[in-house]
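Of the protein chains in this complex, one is absent; all others appear in place.
This part shows chain A:
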Amino acid sequence: MDLAARLSPAPATNTSAPLLAVEDLAIRYVSGGTSRRVVEGVSFTVAPGEVLALVGESGSGKTTTAQAVLGLLPANGAIESGSIRLDGTDIAHWPERKLAALRGARISLIPQDPTTSLNPVRTIGSQIAEILQIHGERNRGRIRARVLELLTRVGLEPAEMRAQQYPHQLSGGMRQRVLIAIAVALRPGLIVADEPTSALDVTVQRRVLDLLDDLRREYGTAVLLVTHDLGVAADRADRVVVLRQGRIQEAGPVREVLAAPKSEYARQLLADAPSLATPRARPIAPPTAGTMLKVAGLTQLYPMAGERSRVFRAADDVNFEVRAGTTHALVGESGSGKTTTARCIAGFLRPTSGTVEVGGTDVAQLSGEQLRQFRRKVQLVFQNPFASLDPRQTIGQIVEEPLWNFDAVSRIERENRVRGMIERVGLPDSVLTRPPAALSGGQRQRVAIARALVLKPRVVVLDEAVSALDVTVQARILELLDELQRELGLTYVFVSHDLAVVRLIADTVSVMRSGQVVESGPVETVFHNPANDYTRDLIAAIPGSAGAAGKAAP
């Protein structure tokens, strides 16, 4: 672990001329007859070898700014004024042909989503070779040698075998390594990394960012890091620019901004970032509270495709208990079995063996009408608020549906309860007649929570319920969940890959890996005295831990 190295980032050579200088940039989008300025008066510089983080929530203009630097604004976007100087030359209004020669060679991009950024029908070797060919390399032997060298450098070994593979044969983290290899292939002066690890698990995220850090130091490349996570910026950047609604709120060395934020918004971001926030004092559940949920020997097997008699153990002998009124977190990386376990609890999946007792009834034995009646007691909130609401219904209809399914109460009574619930989750009355498309991600997740709570359930299973949201929105939803729990005495099962969030909301936690619970206990104990290596690894991977340590000892 190179914690020491990360604590003291390479001192930026501020004496030399800036590599990239953005001055007074304004960008406008035109769509459907209306035009909107999304970036205004943005100025910053990036020195050679330096890491500058652009931080902000969605809609803050951070990605638009990065796209403008690359000359990759969408067709309806245009640079209104300002300049983008690369090595002293203004490239803001260069034609496409001149920019194309620059991209890949002097500036390169690491895109956000590794799953969609590679061509699925070509081998990764040929995709890395492509950038060399585009920029004039013709010698096949040299290309091949360079591709293998790059693959080895980004840790995809054995390189010969990897070069022959197709993207679907690689994991998300490996694909991101391929994209990094493409980005550094021609040793550009500047790499624009647009949320490079948002789609990855925390441990994979750390390894990918470490790799990027190493390459940057080795080649002396500057990095423009676009991220919504202040924790990532705290760990990786030398300086940070905080954006909101297209304007700079604050800019400065990362330590200064973290230690003493000057703007209101930066203070807010800092308070909301789960990895940097101090855990709230959780109410201690009365020791008399009985067990609400008991999972015993839960096992879920799937037959392996193509291989008879071999089975995949999605969940393997999972045991835990949750007391009424408390929150139990299931933590792990993708494929650890946490979602499988959650779905068994919510009655969406019948376990191969084992029992799930909710208030005394075994969910695993229920079916048909009994299972339907059971749903009154346990509700599931889904990860993606964009997919879990029917686009053709209004918010009112969506929240009313559970009542309509269960309670034979009058229409007026139903309407009153829907209204009350919408108000309780902090949404205005006016949303009732709107479709989900008119709401933001955070508002939609509030609707999903309202739908889950309108039946007054005892247990709510939250499957990555805040993972798709920006940190500020996430913080508000977590506060709401906390309030609702106190008020209604709810029991939560909180599924997440994000340990930082878990530390904020959970009382007890089970750490899962490959379908098994590797460690279980009260959150404080697990976080401060992790007994298992895997848990230690997960905790160390929380972004912002380095920055937080730096803040504690200035």
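FYI, a residue touches a chain if its C-beta (ideal position, glycine included) is under 8 Å from a C-beta of that chain, and two chains touch if they have at least 3 such contacts; residues count from 1.
Here, contacts and distances are computed from a predicted model.
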| item | value |
| --- | --- |
| Per UniProt record, name of the chain withheld from view ["ABC transporter permease", "Sulfate adenylyltransferase subunit 2", "Class E sortase" or "Cytochrome c biogenesis protein ResB"] | "ABC transporter permease" |
| Per the touch definition above, residue among A:Glu401, A:Asp482, A:Glu524 or A:Asp537 touching the missing chain | A:Glu401 |
| Touch with the omitted chain, as defined above, among A:Ala145, A:Ala289 or A:Ala387 | A:Ala387 |
| Hidden-chain contact residue, picked from the options A:Arg350, A:Arg376 or A:Arg419 | A:Arg376 |
| Touching residue (missing chain; options A:Ala163, A:Leu455 or A:Leu469) | A:Leu455 |
| Sole contact to the chain not displayed, among A:Leu25, A:Ala234 or A:Leu439 | A:Leu439 |
| Positions on chain A where the hidden chain makes contact | 31-34, 36, 59, 346, 348, 372-373, 375-376, 379-380, 382, 384, 387-393, 401-402, 405-406, 434, 437-440, 448, 451, 455 |
